[in-house]
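Note that this is a trimmed complex: some chains were dropped, and none of the rest were shifted.
A, B and C label the chains in the order they appear, each numbered from 1.
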């Protein structure tokens, strides 16, 4: 089973990277970029075949390692192969 | 006032204010405060900003010397190092945020202390960090070490300031409350120092740097509240650091400082806009009128309360000379930073806040600062530990094994894994890298050098706060001396538990007393510092930890020595005397499994005499390598010198009636181990100075020997010493 | 000899590089701000280390798109010597002047320490003062120095002799332990095909005098000097 995890900064948390990208895009002449936020995209391949179990385990992975829940949110998507 | 929210007892309590403190606020204001005003009082009167528990004690520290330009009370202290050069430095804690979010907590700690230094006009030239973690076995420790080290490196490396020294030790007392103390050293011209006292009615108040968000609101009060298990719920109060913006801010501020435009400047640290504006106004005896609509904002619909209490990073507040706005703005725009005139100086002596056409706060500045509570809290001295005689401590089964245990224990194992994650060479002036007694950074473009160190032995402070306080200062002084430099001044970071407990307050009072005695005797004044209290989790206090950051001056880096052994055939001498003091020693803890006895006493007169002698012997080039004796004692120091120089030795000394293990592992103070080529001349100099020295061995070979008998090979010792930390960190 | 040091927001080895150039060659370089579209004619263009734009997004990515880099690329293509150190190397790969990419170090950690390097080519403007196969000691300080290129590209740069320096042991042999960041083929620095552009992760400007612990880095600057003044 494959899973996609998105880890993004909580609203209100400063995103220096996003800010810098926005700025760089403007300098390159791209107008009208009103906001940029950068997050992480993690693709996992799991041996688990049961969707419910996979989701529970991914949730634990996110809380324990993949996301820093102090400042980040995460979402989990299971992808059929 | 349109801010209509009425102030309930619950709101008062949530702001960490006692009923008496709230009564005082009512009497200062003569009316019920608005919520914004309440927030301002709460942060200004928090332990963090007001030093309410520690002030009475801090006054006892000596702060003067002919070379001190600015002592405590400004953003950082300043000393004169000759030739028109000045050094600006300070240390600060970021303990609680680092426990909650180790990477960002540590990173923003570095960012904050950098701002304290460049706000005074100093270009930051070195960072140091003093770290205390819980037991390596504690499930959180590894994660905390990893995050804190990455955060310190992540920030310092990016801004391009070398992180050159520090310390890192472990003890279960820090399991629930680690210590992250960061220090910055900056360099300025003596006649170009900037201060925070605002002046000039009508002058513009200018905001520069990053925009304000809802970061760390209540951060300042959080840093003063004791931890409880559920405090992890307070997490979103942690801020994210932006070292790139900080780098731009450094360059922009220094560029503007080269012009004649700034009246006063202050970084926005804890309690951001509140503490910076209040401090500037109070020091200058003026009022501030701020138009909060003009504050650059990152978020929509920010309230005055949020703007005043936000702890967004990388921001500064300045008062400019009239007419300099355009010049200043051009510089900040060039560096892509926000710039906004947000108010002006008034003659009202009040902090007046406007928002959307209304006045949302109006506080008299003088009482806000002067009436801040000040407590002389009850305190109890720490009872003295029963004496421990060398004879009461068993000898190890084998000297070699005891050395193995010590050199591989968490506190003594090499911290290379840490400092290799720090760029310690950027700026190309690091002439003594991490790993020795003090790092040495050249004063750019000269042959002068600054010797930098942080020190403290918390287990000594716990057993005897007075001796421990003395020892922390003495060790910093000794580490600087061991490079050949003259110690000039210190900064401190006083990390203690809950001051409302008399035993903790007694630790604080004792440490201050010991530090004050040492600073006086060694002419090593305190020029800046920081207090971090309530370092407790569920009633368990940390070890009392008065971390000392020391700075010394080498007139010529050509005269500097390192700890590395240099030449086979040279002599090893011990300077000072050994009584074989094993109380609170690492030998006792690591080899015998005990933590008891009193710490080694510090005789300050002897400390000074021995140190002054060692320094002169280095200057006269009689000493080619030098290491002070501290944790682990003589044999550990000798082993560290051997590893650094990749040369072995034989210690063939006879100690008379002193047991060998007491002589080799005792932690008596005021001692140095030196490598000398011309023994006789050195002994004659020592005799003339009235300093006891003892020839204890000679340099050579690739093994460490005791009286001709091999203890361990250099190769094995290196493996033991270097592998503990990487193995611990990487074999989770 | 006239040289230019390009300064991006966030560069932090620009002063170090300028000082080294001046100390070794006797000529003080001009400092060129990233926003300049043009600058004086120079004999050498040097891109310093540091964290241009904080290394946000990717190390060197934003700097590579700054106005001054258009001019640098133009001159490099005309044969002007260009030296990129650390972040400068990252910028050069991001502009495409040098092949491949510099990825996060294999162990994910920033690394600052002296490393040993084997000088692979000595017939170039940047390395003529070293002996072929000479082992030198120079510091690295980076988070993203893990050189990567696809197999074809690696083959091509190896065949062309574009590898300038490789991480090695003190005795000149190659081992995984001597590779501080996981770079393919222990590659620490490469030339472009024409040989006038050199990018390298190690910082020669940090080791140019005994007071700093050694002078092995001088050779790079002395080589350019020799070439240009001769």
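The rule is short, and it goes like this: contacts are C-beta pairs under 8 Å (C-beta built on N, C-alpha and C of every residue); 3 or more make two chains touch, one makes a residue touch a chain.
What you are looking at is a predicted structure, and each value in this text was computed from that prediction instead of being measured.
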item: Assembly formula (labels as shown, counts from the whole structure file); value: A x2, B x1, C x1
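The rule is simple: only the chains that are shown with their structure count from here on.
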item: Chain pair showing more contacts of the two, B-C and A-C; value: B-C
item: Separation of subunit B from subunit C, taking each centre as the mean of its C-alpha atoms, in whole Å; value: 36
item: Distance between chain centroids, defined by C-alpha means - subunit A, subunit C (Å); value: 34
item: For subunit B, residues contacting two or more additional chains; value: 242, 244-245, 336
item: Subunit A, residues touching no fewer than two other chains; value: 16, 20
item: Contact set on subunit B toward subunit A in their complex; value: 100-101, 103-104, 210, 213-215, 235-236, 238-242, 244-245, 298-299, 312-313, 336
item: Residues on subunit C engaged by subunit A in the complex (per definition of touch); value: 53-54, 56-57, 62, 65-66
item: For the subunit A and subunit B complex, residues of the former touching the latter; value: 9-10, 12-16, 19-20, 23, 68-71
